[in-house]
Structure formats: C-alpha cells, structure tokens
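A single protein chain has been removed from this complex, and every other one stays in its place.
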Amino acid sequence: MELLKPETGQMFWTAISFGVLLLVLWRFGLGPITDMLAEREKRIRESLEQAEHTRLEAERLLRDYEERLAAARAEAQNLIAEGRRLGESLRQEIVTKADEEASRMLTRAREQIARDTESAILELKREVGELSVEIASRIIDRSLTPSDHLELIKGHLGEVEQLT
Amino acid sequence: MSSSALAYIGAGIAMGLAALGTAWGIGHLAGRAVEGTARQPEASGVIRTTMLIATAFIEAIALYAFVVSFLLATKS
Partner (left out) sequence: MELLEEFELHPVFNLPKIFGVDLSITKAVIVMWVAVALTSVLVIYAGRKRGLVVGGLKGGVEAILEFIRNEIVIENIGREGLVWYPFITALFFFILFNNLLGLLPGSFTPTSNINTTATLAIIVFLSVIVQGMIKKGPIKYWLKLVPKGVPAFLGPFLFIIEFVSLLAKPLSLAVRLFANMFAGHVVLGAFLGLIFFFGSYFVAPAPLLITVALRLLEVMFSAIQAYIFAMLSSMYIGAAIHDEH
C-alpha cells in the first residue's frame, strides 16, 4: 500500500462534504447561536456596567454619609465646647458675684460692728460716768455743785479714755 | 546487505533519532511549564493550554519522521 498515494475521489468527497457542512453552518446553524452569544455578551457587559454604576453610587453615598457624620460629630464637639465655655463663664460670674456679695456683707458687718462698738463705747462712757458719780458721791458722801460734777466727770472721762 | 535491509535500518535510525529529539523537547517543555506554574500558580490554565499546543507541535515533528520511516520500511 502506498501511504501518500493521491486519491482524487477522496479529495473530491472531502471537499464536497466540507463545503456542505460550511454551507449548513453558515446559512442555518450559527445564526441563532451567534446572535445569542452576542446578546449574552451584551447582557453581561451591561450588567457589569450596571454593577459598576451601582458600586460608584454606593461609594458616593458612603462618602456622603461619612461627610455628614463627620459634620455632625464636629457640630456635637462644638456644642460641647460651647456648653463648657458657657458653664465656665457662668461659674466665674457666680463666683465673682458671690465673692462681691461676701465682701459686701463683710464690710457691712464691719461697719455694723464699728457702729455697735461706737454706741457701746458711748453707752459705756455714760454708764461709767453715772456709776462714777454714784460711787464718788457715796464715797465722798457729799453733794457737789453741778460745776464740781462736770469737772469731776471730765476728769474721770479723761482717765477712762486713757484706759480704753 | 540487500537494499531492503538498509531501508529497514534507515527507518529504525530515523524513528529513533526523532524520538530522541522529541523526548528531549517535550521534557524540556514540560519542565519549564511546571516551573512556570510553580512560580505563578494563577497562570496555570494558560500555561497548560500553551503546553498542550506546543506538545502537539513538537510531536508533529516526530510524526513526520514516523511517516518517513514508514515509507522506508514499506518500500520493499
């Protein structure tokens, strides 16, 4: 047997068979499938684009929310700082007011005390005068003229003043 | 020696040498392919396909020799 013998019949039938197959595939077979493949390709590309779009949208939303959250946080921070400052100033004010009040009350008390002391001293002076007169009159056992009185009182008062 | 004996010897030598070369080629190819797969496991699919195709190419050369040696052996 010759391995490489040309056989025109076989060549002819191969060409015919292949031609028929090509014709069938070209005319009838591949049309629907090609359409379907193209359709599916389009579908896939579209859904990919859709997904990409959705992803971008979601990212945008996320960024938006994050921004808003940051803003809210800053706002809250501001509010707290504001409140703290307000409280601080209020406290300061109250403290100063209380301080003033206290010092006012203190001065008033001092004045009162000074006045009381004054009146007490006057009262005391008077009392001491009267007492001295009485004691003196009892000791001396004689009455004195009003001029003597006055002189005596003055002398005593001077002593008392020196004492106090 | 008769001419047919020489043809048989020639056929044997031709096939043997072709097998030698092909074996070396395919061994080299497969070794490199394994190396490549080990280095880049994610590309193993592509490497395998390319390797199979290249194997077929290399093998084809041995098959040419096979045809030639067959012609020699069936000459007489």
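Order as written gives the chain letters A and B; numbering starts at 1 within each chain.
Everything below uses one rule, namely that contacts are C-beta pairs under 8 Å (C-beta built on N, C-alpha and C of every residue); 3 or more make two chains touch, one makes a residue touch a chain.
Keep in mind it's a predicted model, so treat the numbers as computed, not measured.
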Quiz item: Of A:L25, A:V95, A:L131 or A:L150, which sits in contact with the chain we cannot see?
Solution: A:L25
Quiz item: At which residues does chain A meet the chain that is not included here?
Solution: 1, 3-4, 6-15, 17-18, 20-22, 24-26, 28-34, 36-37, 39-40, 43
Exercise. Touching the hidden chain in the full complex, which residues of chain B are there? Just list them.
Key: 52-53, 56-57, 59-60, 63-64, 66-67, 70, 74
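As a convention for this text, only the chains that are shown with their structure count from here on.
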Practice problem: Could you put a whole-Å number on the gap between the CA centroids of chain A and chain B? | Solution: 83
